[in-house]
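All protein chains of the complex are present and in place, except for one that has been dropped.
Every chain is named by a letter (A, B, C and D) in the order it is written, and numbering of its residues begins at 1.
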Amino acid sequence: MKSRTLPVFSLLVIVALLLAACGGTPTTTSPTQPAAQPTEPESESQPTEPPAQPTEALAASEVPAGTEAPAATEASATGGNLIYVLPTDIASLDPHALIETVSGMVDLQMFETLLALLPDGSVGPRLATEWSVSDDNLRWTLKLREGVVFHDGEAFDANAAKANFDRILNPDNALPAVRVLAGVTEVNVIDDFTLEIVTQAPFGPLPFHLAHYSLAMVSPRALQEMTPEELAQNPVGTGPFRFVSYTPNESIVLERFDDYWGEKAKVDMVTFRPIPETAGRALLIETGEAHIAAKIAPQDVDTLRGVDGLHVDVNAFPRVIFVHMNESHAPLDDVRVRQALSWAVDREAIANDLLRGLAVPATGPVGSGVFGYSKTENYGYDPDRARELLAEAGVEGLTLKMLVPAGRYQGGEEAAQAVQAQLANVGVTVDLEVLEFSTLLQAIRKPAAESEWDLLVFGFIPATNDADWQVYSQFHCDSQAPVSNNFSYYCSEEMDALLEQGRFTMDQDERLKVYKQVIQLALDDAIQLYLFENTDIYAVRNNVQGLVYMPIDYQFLNTVSLSGGD
Amino acid sequence: MTEQEVLVRVEDLIKHFPVARDAVGRRRPGHIRAVDGISFEIYRGETLGLVGESGCGKSTAGRTILQLYRPTGGRVIFRGKDLTELKGRELRGVRPHMQMVFQDPYASLNPRMTVGQLISEPLLVHTRQSRAERQRRVRELLELVGLDPDLDRRYPHEFSGGQRQRIGVARALALNPEFIICDEPISALDVSVQAQVVNLLEDLQERFGLTYLFIAHDLSMVRHICTRVAVMYLGKLMELGPREAVYNRPLHPYTRALLSAVPVPDPDLEAEREPALLTGDVPSPADPPSGCFFRTRCSLAADICRAEVPAFREVRPGHYAACHFVPMEGW
Amino acid sequence: MARLLEVRDLTTCFHTPEGVVHAVNGVSFDLAEGETLGIVGESGSGKTVSMLSLLRLIPEPPGRIVRGQALFQGKDLLKLDREAIQKMRGSQVGFVFQDPMTSLNPLMRIGEQLSEPMLKHLRLTPRQARNRSLELLKLVGIPGAAHRLDDYPHQFSGGMRQRVMIAMALSCEPKILIADEPTTALDVTIQAQVVALVKDLRRRLGMAVIWITHDLGVLAGLAHRVVVMYAGSIVEQAPVRQLYKDPRHPYTLGLLGALPRVDGQHAERLANIAGRPPDLLKPIIHCPFAPRCRFAIARCWETNPALLPVSDAHQSACWVLGGTGEPFGETQVD
Amino acid sequence: MLRVILSRLLQAIPVLFGVSLIVFLLLRLVPGDPVSTFYGFDVGRVEDLQAMRHQLGLDRPMLVQYVDFLADAIQGDMGTSIKTRRPVATELVRYLTNTAQLAVAGMIFAVVGGILLGLIAAARRNSIWDNLSLAISLAGISLPIFWLGLMLVWIFAVQLSLLPSGGRGDWHNLILPAITLAAPSVAVIARVTRASLMEVINQDFVRTAYSKGLSEAFVLLRHVLPNGLLPVITVTGIQFGYLLAGTVLTETVFAWPGLGRYLVDAIKFRDYPVVQGGVLVIALIFVTINLVVDVLYFLIDPRLHSEAAK
Partner (left out) sequence: MTARVKASGQPTARPGLGARLAEATTGRQALGRLLHNRMALLGLIIIVVYVVLAAFPSILTQHDPNVQNLARTLEPPSAEYRLGTDEFGRDVLSRVLHGARLSFTIAGLAVILGGLSGFAIGLLAGYFGGAVDTVLMRLMDVLLAMPGILLAIAVIAALGAGIGNVIIAIGIYNIPQFARLTRSTVLGVKTQDFVLASRSIGSSAPEILVRHIIPNAWGAPFVFAMLRFSTAILTASGLSFLGLGVSPPTPEWGAMLAASRGYMRLAPHLVLAYGLAISTLVLGFNALGEGLRDVFDPRTAR
C-alpha cells in the first residue's frame, strides 16, 4: 500500500487547511526604512517665536546645552532618521510622572528644564537664563528665557512655569516629580519672565534639582486641557524635537521642531527602539539596523570593537554599586566586622576580570562624575587582614543573607556571586537571594527591627547629579528605612551634622569640602561595602556626528547629525 | 410448577437511564427506558432464560435485579426482603446469596489481580477466614470448575476465554450462593468452548441446587439449558412460559418471529423452512412506539395495538404473553 | 459448473513483535460459478485472512503472503501488479465485512460511498452513479431509498448498514461476493433478513458467494458446499448435506455436537471439545487438532494429514476418520 | 448549532470568573506593590506613597477592589495601567495583535510541518521517513525553545546574516521566532497526526475502501485523512492556546513586543490592572479556541450534526 503521489496530496491538504486557518498576518515596516515610518503627529502645533536672549548667571558656563557639536557636522547638516536603541521601554511621556532615566532621555528631547546639566557635571541655564538666591537663602529668583514656544504654539513664560510647578506640588496629583521639589513651599510669578521659588529651609542643591528631567516644562494649555492619561501619551514641550508616535515596546518616533528657540536639530527624525535584551542591542547596531545603542553589555564590547563601521564609547557612569551592611544585625554593628568584609572583597578582580574592565573599582560612596565627589582610598584586597579583624571581633562561622535585585544593575548579580565566593574565602557564608526589584523593595522598606537580611547589593546615582541627594538619604539618622534610603540603619551625630551642613550651604565650593569629609567618614566607618562604578557603554555607528554624553546617562540629540553612507 | 418455591420475585421492575450527554456535553431531555415494568418469579432450582435481541434491556434487568443498578421503580423480593429498599451494609449482607457471571470473560476479571486474589475477593469481603483457609477454598473452587488449582498465582490474561469464564464461575461460587445470574456467559466464546462452560454450569446446578437466571440472545442455547423462558423486547416482557411451551407453541408474534429466524444446522430442514421475516429495525428505547412496543414490526398489528398497551396475561397455566391477539390464536 | 476461482497452497503469515504468526497454512479450494461456498471456523482459524489474502487486502507489513496461487479467470490474483489487483477489487470481487457499524466511512454520505466503485470501475458519471446507487439501495430493500442517499452511515441501523455494504459490494456486478461474517454482529432477526437478501440476490444476479462464518447453522440453508478451517488449514470440505450428515473430521464432529438446536433435537449434554486451539506462533508439523482429538493415534502426532478424499466432493484431513471409510453417525459423539 | 455555542459560552462564565478570582488573589498575595516599585527607592516620603495608593484605589478593601474590577471588566474596561497610566484594554489589544501575529505565523509552521511529518510517518510506517519524522518530533519537544531560539539567531542572524535577530518588523523578522515558537507544536501535531492516521488506517472502513478497488492515494486522501484529522484539529486548537502563552520565552529571546513579555513585566512590576486584564484575556482566548474547535468538529463530523438536530 504505497504511493508516490502521497506527499503531493498532503501538501494540498495542508495548504487548504491553512487558507482556512489564517486570514493574513499584519505586517509592519522595517525600522531601517525611515521613509515608511512616520505617522500623523498627534499634537497640533502653531509656532510663534519671540527672540531668545541668553543671559549670564551664577553658573560657570553660558553655553546652552549641546552646542559643542563638532564643526564637521555643520556642513552635512540636515536629514535622516536617527535610530537610537534604548535598553528598556519608556515608562511615560509625561515628564512629571517620570522616575527613571531612560524615559528622561526621551523626554528631554521634547521637553526642557529651567536649568540644565552641562557635560562637565555642573549646572547651566536652559529655559531660565539666570538665577540667584536671597540673603536668607530661602528665596530663589529665576529669569526666564523669552521667545520660547511650546510645540502647540503656546508661549513660555512665568505663568506657564508656575502652572507646571503647581501641578507637581499639588499633593492630589501624586506626581513622582514632587520628590525633586521636596522642601519647596511655593512658587510665585514676579513678572512675565521672572519666577520666585521659596524653600522651607536653606537648600543648596536646588539648582541641580531644577535641572532634573522630571521638572521639565509642559505646555500650560496641555496641562489644562488634558487628563493625566492623555498627558502621558501626548507630550507637548519646548524641546528641539516634537512627538510623532509611540508604539509601546516597539518605537518612539520624534521629528524636528522647526520653531525651536535654540540650536535646531540636524536630523529630520529620531526613532527610539527599546530592546531590553543586551544581545539584541548589540546585534542591532552590528547589523546596521540602528545608529546608537545604549547600555551595551560588557561581554559584547570585545565583539563590537571588532566590527567595522562603528565604535564603542565607554563612559564613566557614576553609579556606585555597593553592599549595604545591616548594622541593626550583630555582628555587623561591629565596625571591625564591616571593615573585615570590606577587606575581603577583590574589587580589582571583579571590575577587571569578571566585568572585563568595563567597570571601575569604586573609591567611595559617591560616583566620580557627581558633584561632591572627591578621590578617596577605598579598602584594598587583603583576605588575611579580613580574617584577623574577624578573629579580633570574635566572629566565627558567620552566615549572612544577601539580597540582590534581579537585572537592576549592570554587573550587580555577577558581583554578588563574586562577593559570595570571596567572603566564603574568609569563612563567611553568604546565602544569596535574587529578588525582583519590587519584591526586594517590599522586603527592605522596613524598620530595623523587622529587617530580615544582612547584606544588600545596591546601586545609586543621584538623579540630580548632586551628592546631597545620595548621601543625605543614605547616611542620615532620619533617613533610616522605611523613611528613606538608609538601609544600613547607620546613625552617627558626626555624619548628621556634616550632611546638614552640606545641604544648608549655598556656596558650592564649600559644599564640595563638606562632602569630602562625608565620604571619608563613610569609608572609615565602613558603612557600606563599595564595589565598583558602572560604566556606560554605547555603540555608535561611525556616521553619527556630534554626539555629546552628559554625566547622567543622557544626550541631547539636536546636535547629532548623520553623514551620508554608513 | 405452582407448588415450587419462589426464590426471587420481581414486581414491575423499572430502570430508566438519563439520555447520555451528547458529544458537545449537553444533556438531552428524556430517558432511555431500558427496563420498563417487568414482573416474574424465579423458582428455586430452576433455570429461567431471559432472551431478546441486543438492546432489549435483558442485561440491565439482570443487573437491576442484583441492585448493581438501583431500579427506577418496582420491587425485587429475595429471601423475604425487598432488595430495592436495602442500602449499604444491609444490601451487602444479602450479596453473598446472589451472584453474577458476566458476559465478557476479559473485562470482568481485574487484570491486576491473580486468579487466587480474584476468587478470594468475596471471601475477603464477607468472611473472616484466615489466609490459609481462603487459599484452601480457592484451590477447592478451582478444582470444582475444572482448572488446575496450582494456577492460582497466574493472572487472568494467561488464560483462554473459556478458562477465564471458569474463573468467573468459581468466583461467583465462592460464597455458596443460592442464586446466580448468568449474563450472556457464553456469547463471547467460541462455539467449541461454549459447550464446555454450559456443561459446567449444568453440572454445578445439579450438584449445589443452584438457581439460575440465564440471560442470552442465543435461543438455541437457552432452549438447551433452561426450564422456563422469558422473552423481552424494548424493556418489556413479551412472553414467559415453560421451555417446551414457548418453543413449540409460542404465543407472541415476536417470539414466533424470533424462533423462525434462528437457523438450524440441518440442510434438509433449512431447505424446507421459510423463515417468517421481521421487517424493519428495533425502535429506539428512548422513543418507543405507542401502545404495543412491537406493533411497528408485527404482521398482526391493528389499530388496537397502537392505542393500547397489551396486558401481560396468563394465557395458559404458567404461560404468559402480552399481545392483543393471543386469545384468537388457535394454539 | 465452471470453475471461477482456483486457490492453491495459499500461505500467509504475520510478522509481529512476538514472532511469526502462521495464519494461513497452505489453503486450497475451488469456487464454481454461481456457487455459494461456506467457510466455517472459530476465531483465529484463518478464514478471514485467507479471503483477504486473495485480494491482497491484508496490511503488508506486517502481513505477508508467503506462497500460493489464486487463479481467477486464468489470472493469478497473487501475482497481479498493484493497478491490476485494484481493478479486480470491487469490480470482479465484492467484499462485505463483519461489522457494519465500522465498515462505512462515518464522514461520507452513503450515496458517495456507494458511487465510489462505480466511478472507478464502470467510469460512470457522478449523475449516473447516483442514479444507480439509488437503484442499488432499492435492490437491497432500504425503505425510502431516495431520501437516504444523502444520509450519513450513523443515521442507519446495523442491519441497514449491512444492506448498504452489500449494495456497495454488488454495485459493479462482481463475479464473486465474499461475505466475511456479515451477520455475526447482527441480531437473529436481522441476520435472517440479510441471509434471505443474499440468497435472493445470488439467485437474481448469479454471482458466486463465499460466506465466512463461525455458525454452522447459517450455512445449512445457505451454502452449496462447506469448507471447515482449523488453525489456518482446511480440515474438511464437502457439499453441505454430506458435511452435516456425514462429517469426517473430529473437529467438524465436535462443532456439530457442541451446537444446541432450537428445534429441540438436542442431546442431553453438549459435546465438549476439550482444550484450546494451538498457538499459531509455533509451526505445527503434526495434525493441529491432535491435542484436542479423541481419536488421535500415534500417526496424528507424526505427520499432518493432507486433505484425503472421502468421496468425489468430500475431503477430510484426518488419518482416522478421513478417507473412504465407514461413516460416523452423529449419535456416536460423546 | 447556535445552542451549542450558547451553552458553551455559558459554561465558560464560571471558568472566567474563577480565573479572575485566582489572579486577583494571587497578585494580592504577592509581596511588593506597584506604588513602591513605581517610586523606586528615590522617594523619601511615606505620605507620597500613601497618596498614590489612595489615588489608585489600592487602599480600599480587597473585596471592593475585586468587585470594582469585575464590574468594569464586564463592561470591557480593564482599568488603567499603573506603570504607564494608559488604558489596559488598548494596551492589551496592541500587544495581543503582536503576539497573535507571532502565534499565527507559528501555527502555520506547526500545522504545515506537523501534518506533513505525521502523514509521511503514518503512510510510510517504519520506513526511514517515519524514523526521521520521529527524530524531528522528538527533537521538537526536547529542545528548550529559548535555546533553540538562541541557536537560530546564532546561525541565521549572526553567522549567516540572513535574517534579523529580533524585534518586530516586516515578515523577515517573523521567521525565526515563528519557527522557534512552533517547534514543540510541530512535534506534537506530527505525533498526533501519525497516531490518529494509523488508527484510522487500521479501521474497517478503510479496508472497505480498498476492497472497492480504490487506489492508496485516493483512500488516504478521501477516507483516512478526513477521519484522521479530527483529533488533529483538537490538538491544533490546544497548541494554538499553548503557543499564545508560550510566546513568553520566544518573545524574550527575540525581543518581540508581545503579550507574554508584557505580562511578565507587569507581574514583576505588580501592575495589577494589566496582569488581571491580561490573564483574563488569555483565558478568554483559551475558551474561545475550545469553542472554535467544537464548532469545527461540528462542521466536519456529521454525527454531531444530526445529534444536535434531534
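The rule is simple: contacts are C-beta pairs under 8 Å (C-beta built on N, C-alpha and C of every residue); 3 or more make two chains touch, one makes a residue touch a chain.
As the structure is a prediction and not an experimental result, all values here were calculated from the model.
Between the chain not shown and the residues D:V235, D:A255 or D:V274, the one that touches is D:V235. Note that of A:L435, A:A467 or A:A481, the residue touching the chain absent from this view is A:L435.
Of the options A:A158, A:L181, A:A297 or A:L310, the residue whose C-beta touches the omitted chain is A:A297. Contacts to the hidden chain, counted on chain A, fall at residues 278-279, 297, 299-300, 302-303, 346, 349-350, 353-354, 406-407, 413-414, 416-418, 420-421, 432-436, 439. Summarising the interface, chain D meets the missing chain with residues 14-16, 18-19, 22-23, 26-27, 29-31, 125-126, 130, 134, 138-139, 141-147, 150-151, 154, 158, 188, 191-192, 194-196, 198-200, 202, 227, 230-231, 234-235, 238-239, 241-242, 244-246, 248-249, 252, 260, 263-264, 267-268, 275, 279, 282-283, 286-287, 290, 301, 303.
Chain B meets the missing chain through residues 23, 63, 66, 68, 91-93, 95-96, 99-100, 102-104, 107-113, 121-122, 125-126, 155, 157, 168, 171, 174-175.
Methods note: only the chains that are shown with their structure count from here on.
Geometrically, the chain at the heart of the complex, using CA-atom means, is D.
Mean C-alpha position of chain A lies 86 Å from that of chain B. One simple way to say how far apart two chains are is to compare their mean CA positions; for chain A and chain D this gives 37 Å. Within chain A, contacts with two or more other chains are made by residues 1. For chain D, the set of residues touching two or more other chains reads 210, 215, 301, 303. Interface of chain C with chain B (complex): residues 42-43, 143, 157, 159-160, 187-193, 195-196, 214-222, 240-241, 244, 254-264, 266, 269-274, 276.
Of all the residues in chain D, the ones that touch chain A in their complex are 30-34, 36-46, 48, 51-52, 54-55, 80, 83-87, 91, 94-95, 97, 101, 104-105, 107-108, 111-112, 115-116, 119-120, 123-124, 153, 157-158, 161, 164-174, 210, 215-217, 220-221, 225, 252-255, 257, 261-262, 268-270. The touching residues of chain C, when paired with chain D in their complex, are 52, 55, 57, 59, 61, 83, 86-91, 94-95, 97-99, 102-108, 116-117, 120-121, 152, 154-155, 165, 168-169.
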